[in-house]
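One structure, pasted below without further comment.
A single protein chain has been omitted; all remaining protein chains appear in their positions.
What follows is chain A.
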Amino acid sequence: MKIRKQLNNDGKVAAFFLLPSLIGFALFYLIPFVMGTIYSFKDGAVGGSFVGLFNYKELLASASFLKAATNTFWFTAINVPLVIGISLILALCLHQTVMFKNAIISSFILPIVVPVASIVMLWQILFDWNGTINLWMVKMGFSQIDWMKSDWSIVVVSLVYLWKNIGYNMIIFLAGLQNIPKDYYEIAEMEGAGRFFKFRQITLVYLTPTMFFVLLMSIINSFKVFRETYLIAGDYPYDRIYMIQHYMNNMFASLNVQKLTAAASLMVLCILILVFIFFAIERRYRKFMS
């Protein structure tokens, strides 16, 4: 009885405290989200009629959409394991006593706050056809590479992504490592476990929940490289780095609402599937741990 009363009381206060957030959230996120999904089944945003999956069929037949989707897929598939691997290794290195530890950690998280727009000039100097990297290439006896206008452009964008994201993941891994009780390692050592065994059976196992989070965030952030690509290469960059967000932006500019909303809904679907897979695996993993 008392608990029920308490709940009721909480409910009223909750509604009151939550109201500002709920109104704004609904107006600028939730409603647009639902509207977008509805539009994707219509032949016009305002007052169109339902056309079923027509927009999706059109979308999947569009060469530029397929190109953008493939590019985004490969970008994510290559860079997410890379960023996780590098930041995990760094976290492991920094988990022990190292000289200049604080300075090193600061250097790695600095890129989080450095706006990409402010390093565009360096990027141009390095990766121009006559840029410094090509100068080094020639000096070492290789031929020049047109970095921004060839398949190599994806490498250049990947570098920015790695530069920007390594620090964030590293910090989360470091926190995860600190949460593993020290005695687990001591017990393993007493039992005569080797370094590799300890890493696989203790570190990796206890780091798995952290890993899920880092994986999810890295994938989400890899969908956001548009900002970087846009600042470095503009609206219509070289084919290889034409991402799904470029496609959506350009569909918006050309007022092609149908294709845009269909593409957006497909992307949402993909993200939702990813999130649910992660939650399912994590739940199973938690059961297994306890």
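General observations
FYI, a contact is a pair of C-beta atoms (placed from the backbone, for glycine too) under 8 Å apart; a residue touches a chain by one contact, two chains touch by 3 or more; residues count from 1.
As a convention for this text, contacts and distances are computed from a predicted model.
Missing from the rendering is one chain, named in UniProt as "L-arabinose transport system permease protein AraQ" (options: "L-arabinose transport system permease protein AraQ", "Cysteine rich repeat protein", "PTS sugar transporter subunit IIC" or "CO/xanthine dehydrogenase Mo-binding subunit"). Screening A:106, A:201 or A:254 against the full complex identifies A:106 as the residue touching the chain left out. Interface residues of chain A with the unshown chain, by the touch rule above, are 7, 10-11, 13-15, 17-18, 20-22, 24-25, 27-33, 35-36, 39, 45-46, 90, 93-94, 98-100, 103-122, 124-126, 128-132, 134-135, 138, 144, 163, 166-168, 171-172, 174-176, 209-210, 213-214, 216-217, 220, 223-224, 226-227, 230-231, 244-245, 248-249, 252, 257, 260-261, 264, 267-268, 271-272, 275.
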